[in-house]
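In what follows, a structure is listed as structure tokens, so that the remarks can point back to it.
Of the protein chains in this complex, all but one are displayed in their positions.
Up next is subunit A:
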């Protein structure tokens, strides 16, 4: 090891530590903010830990009927949407993985073509209107049932399963569907986990459909709720905070306890991000592989 390399090494480790910090710090900060008394937070100077610890923000968020409803919608669409997407894509991928299937390359091209040239938002929107999906729960589910890239990732994985396994099952008298259920599915754990993560996150994070395809307040998912709060909350908290920071009686007026719209919003944000944070590190090994297949084939 020469000296120049160790200088490089120090710089490199420092740089990467900073990158890692930049990725995680915003989440540490909102966690601290959401666990701090709302009025107290307005004085600023919260960095890593709450100053005046309270669970009040979370209590109020969980008490809010609208947030509950939105959380239910998000959970329902994520669970149902993920299940249907993974099932349907896997069936399609299994069929397309059969090299002997007549018309296989035609069908592959048929589902590939729309990825090169898309119709754009408006014809798609009109199609949703004509199908009478607008302003229903199903507008969250149907448009996300299939995805070309996901089908290809699963297909590539399935092609790696030795054909002898299927052959011997066939000799044992298994039908195509039984082979799929008893041989293929149990071996596809990693790829199914990857696709479940991809589509689950897409469902969980989607705010656009809720904002543009749905006007019924009872059907709004959490992300859209957060979006509605964006503009309101900014104006509100800024003016409150400005009032708190200016004016001589700063300490007097802010020292009262209680939640603020901003502290509630941060609590809601933590609840929204938390499930994903818990899941993705464990699937890392699998989705890294999925990304590689996806980009090689794409």
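Basically, a residue touches a chain if its C-beta (ideal position, glycine included) is under 8 Å from a C-beta of that chain, and two chains touch if they have at least 3 such contacts; residues count from 1.
Just so it is clear, contacts and distances are computed from a predicted model.
S.K.: Not counting the visible chains, the remaining one has a UniProt entry; which protein name from "Protein lplB", "dihydrouracil dehydrogenase (NAD(+))", "Signal recognition particle receptor subunit beta, a GTPase" or "Protease" does it give?
M.R.: "Protein lplB"
S.K.: Tell me which of A:123, A:160 or A:258 is the one touching the absent chain.
M.R.: A:123
S.K.: Among A:156, A:194 or A:223, which one touches the chain that has been omitted from the display?
M.R.: That would be A:223, which touches the missing chain.
S.K.: Tell me which residue among A:102, A:162 or A:186 touches the hidden chain in the full complex.
M.R.: Missing-chain contact among the listed residues: A:102.
S.K.: Just checking the interface: what residues of subunit A touch the absent partner chain?
M.R.: Against the left-out chain, subunit A lists 2, 4-5, 8-9, 12-13, 15-17, 19-20, 22-24, 26-27, 29-30, 33, 41-47, 88-89, 91-92, 94-96, 98, 100-103, 107, 110-111, 113-114, 116-127, 129-131, 142-143, 145-146, 151, 175-177, 180, 201, 204-208, 212, 223, 226-227, 229-230, 233-234, 237-238, 241-242, 245, 262, 265-266, 269, 272-273, 276-277, 280-281, 284, 288, 291-292, 295.
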